[in-house]
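Yeah, one chain of the complex is gone here, protein chain that is, but the others are all in their spots.
And then chain A:
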Amino acid sequence: MTDTSTAVPAATRQSIDTAAAHLKRRYRAERRFKAVGLGAILLAMGFLVLLLWTIISNGASAFMQTYIRVDVTFDAAAIDGDDLPGLVKSSIQQRFPAVESRSEKRELAGLLSSGADLDIRRALAADPSVKGTTQPLWMVASDDVDMAMKGYVSRQPGLAGNRLTDRQIAWLAELEAAGAVKKRFNTILLSSGDSREPELAGLWGAVVGSVFSLAITLLVSFPLGVATAVYLEEFAPKNRWTALIEVNINNLAAVPSVVFGLLGLAIFLNFLGMPRSAPLVGGLVLALICLPTIIIAGRAALKAVPPSIREAALGLGASKQQVVTDHVLPLAMPGIMTGTILGMAHALGETAPLLMIGMVAFIVDIPATPLDPSAVLPVQVYLWADSPERAFVERTSAAILVLLVFLGAMNLAAIMLRKKFERRW
């Protein structure tokens, strides 16, 4: 630019030069600023990727479980005497007849899970005629064997502090060479209740508990939330009372969830005497947490319905309530449903308030009604995360994956609902 303007006086020329240099610096600052902004977003997304990758890489292997094939002699005496665990032990001892001493026998039995007798029970139930015969049977391996097969525990003999003894490692190698060790899809994880043994622990009890809790939450918070939103948006006079209710709802939305847990403990459990650990109480507490979300989403959806709809209906002689129930509410329903699903998804991931009302108990049975003690998915994650066994790290990650799949499905449903019914007036 400067070389063309030869007639410019020296002083002006100098200031143009400084301005140009300055401008370069300013543009550099501009690019730097933009890069920092992009960097912040990428960093945040990097955290998300790291988080998901950690969970998936830890948890994916939990969906497979190691099984060991042993020839089981379905001894009628042991079956009638209901000594199936004894049968498991004698079967694996027959596989390794050289084992003599008690401690060796104990180590040998430690290859199989303490719940391996369930496999025998299942085989008997499937085909009672096996009684008295000898059949090969795949039985659940113990968590240490499972971890070793998946490479989380070393299989190198002679390591101090290894969960598997050298003898167990040798036996395992022998079994593997004979093709008697394999990994199968882990149905236990998805179909049974909690257990102290990682290889027997399942999520089904927690899933059922979550479903019961969320059903109660939905039944309570949806009608109440919609009714409140309709009242505040369509009928309420603008006075101090309704202003109070509004402020109150906004503040409730920001109260820490653990405080709702204290409320549940003090009112539902201690004052009203409801059962501890029950999805009923969990659902009620979650409903109170969800309520502000649904009300706020509902009001936004109602507000988005144009006044002309109301005026047209009123003009045709509808009463105010008929306007709302027959016209405004159906038009606002997709928005309300989207808000409700998002609120439910939030409730599904909520943990802290449920700890307060005793939903952290160790519960093996699958709950049959919302009054039975039960865990829920996020609490199950918390409980397993606290367990010291290595195998529970893997299973915790798997439980998180299941939880995230449920959450993802709910959010996807909300997005699709919004896309399908979104309406610009």
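Operating definition for what follows: a residue touches a chain if its C-beta (ideal position, glycine included) is under 8 Å from a C-beta of that chain, and two chains touch if they have at least 3 such contacts; residues count from 1.
Operating definition for what follows: contacts and distances are computed from a predicted model.
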Handout entry: Name per UniProt, for the chain absent here [options: "Protein phosphatase 2C domain-containing protein", "ABC transporter substrate-binding protein", "Phosphate transport system permease protein" or "RNA polymerase sigma factor"]
Key = "Phosphate transport system permease protein"
Exercise for the section: Could you tell me which of A:164, A:328, A:356 or A:375 touches the chain that is not displayed? Expected result: A:356
Handout entry: Selected from A:21, A:173, A:243 or A:258 as touching the chain missing from the view
Key = A:258
Fill in the blank from the handout: Contact with the hidden chain, among A:230, A:286 or A:344, goes to A:230
Handout entry: Residues belonging to chain A that touch the chain removed from view
Key = 26-27, 29-30, 32-34, 36-41, 43-45, 47-48, 50-51, 54-55, 58, 223-224, 227-228, 230-232, 235-236, 244-245, 248-252, 254-263, 265-267, 270-271, 273, 288, 291-292, 295, 319, 321, 345-346, 348-352, 355-356, 360, 378-379, 381-382, 385, 393, 396-397, 400, 403-404, 407, 411
